[in-house]
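Dumping the structure here so I can ask a few things about it.
Apart from one protein chain that is not included, each protein chain of the complex appears where it belongs.
We call the chains A, B and C, going by the order they appear; numbering starts again at 1 in every chain.
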């Protein structure tokens, strides 16, 4: 059972993370330490070549990690990324992107996980990008 | 002498990289393989804690690398990021962010560089983030 | 079916990669684009705290990637690492280490994969380190 619901994440975003709304992120699945997030197709995300730009993909991956961390520890809004490594593997199509995230480690102070990103409907082509990231968990938790 | 001007970069962005305009990136300095880019303060970039969110910082760094690569090879719009590694070092203040970028290697097929990000006006506090990134340069160049 | 056998990899190492012999790497499983490699416990690998040092873990991961790449493309000795990112997740015990590697992308020029490292006999504790790496594949292949 996840320790936070998609609705609770959306509420945090409404209150203090406007970026997620601008990007249109949608949590389509949430487990404990895992999640799937969808980023819709938007013209603003296109780059030369008609594909989705890298920053949009990294934003999606970072958000998916945030959701996965909160799904494991509960409502700790102040969890922050300390490092993120992104490898772009294939040219994404100009469509929606799906992020599959799972934590590989959940410690008291740090969480580490990986995110695989796919063009929606072209998952069989393999991931368009692969991200690993570390989140720092603040000592005083207000939730979970 | 840079092989592209700030105006020419802005023109590429207007035509095919709308993201840069949305973010408000401003090229304040451009050399050959180096540049400085400014990201203004925007409420959309804030995150819990009142600081600038990580994706905005990574977007800025990625754009600065793009500008630095084009400054070295000329107008090659199809240059694409192949990997980006970001380390978040200090909590940025809720203000404008400055990115200083320089290439460490410029090969025929790959460029590699680093970007240091600072809160504008608080440069003396040290970088808020440090990014290294690799760009792939397509074989057929339409410029430079 | 892998396109190279463990014996063939050992032969390359004997001829031109003495490091692998010094480290004592043993290929315990090899598929097509996947492998498992074992690094024995050696006093030389210890570091303050009585654990396995980071360079030994990174060496093991890099070797596992090399084996996985060759398992997918055949005998191409000149495949070289272009980037490697290692996250150390848990203090390894002073014992043998197991590396599980799989490729996430195999292109004509680049291969990308991930490696999870475990203390032998303590796999259930989770990985002690997680590595992602990119290999460059030279254009002229002498095998595969």
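Here, a residue touches a chain if its C-beta (ideal position, glycine included) is under 8 Å from a C-beta of that chain, and two chains touch if they have at least 3 such contacts.
If you're wondering where the values come from, they're calculated on a predicted model, not measured in any experiment.
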Chains still shown that are in contact with the chain withheld from the display: A, B, C
Contact partner of the left-out chain, one of A:51, A:83 or A:116: A:83
Among C:4, C:27 or C:56, the residue in touch with the chain that has been omitted: C:56
Which of C:8, C:29 or C:77 contacts the chain that the document leaves out: C:77
Absent chain, residues of subunit A that touch it: 82-83, 85, 110, 134
Where the unshown chain meets subunit C, residue by residue: 12, 16-19, 22, 43-49, 53-56, 58-59, 62-63, 77-78, 80-88, 91
Subunit B residues touching the omitted chain (full complex): 85, 87, 89-90, 104-105, 112, 114, 116, 126-127, 130, 132, 134
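What we mean here is this: only the chains that are shown with their structure count from here on.
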Between subunit A and its twin subunit B, rotation from the CA superposition, multiple of 5 degrees: 180
Interchain centroid distance [CA atoms averaged], subunit A/subunit B, Å: 22
Centre distance in Å when subunit A and subunit C are each reduced to the mean of their C-alpha atoms: 28
Residues of subunit A engaged with two or more neighbouring chains: 85, 87
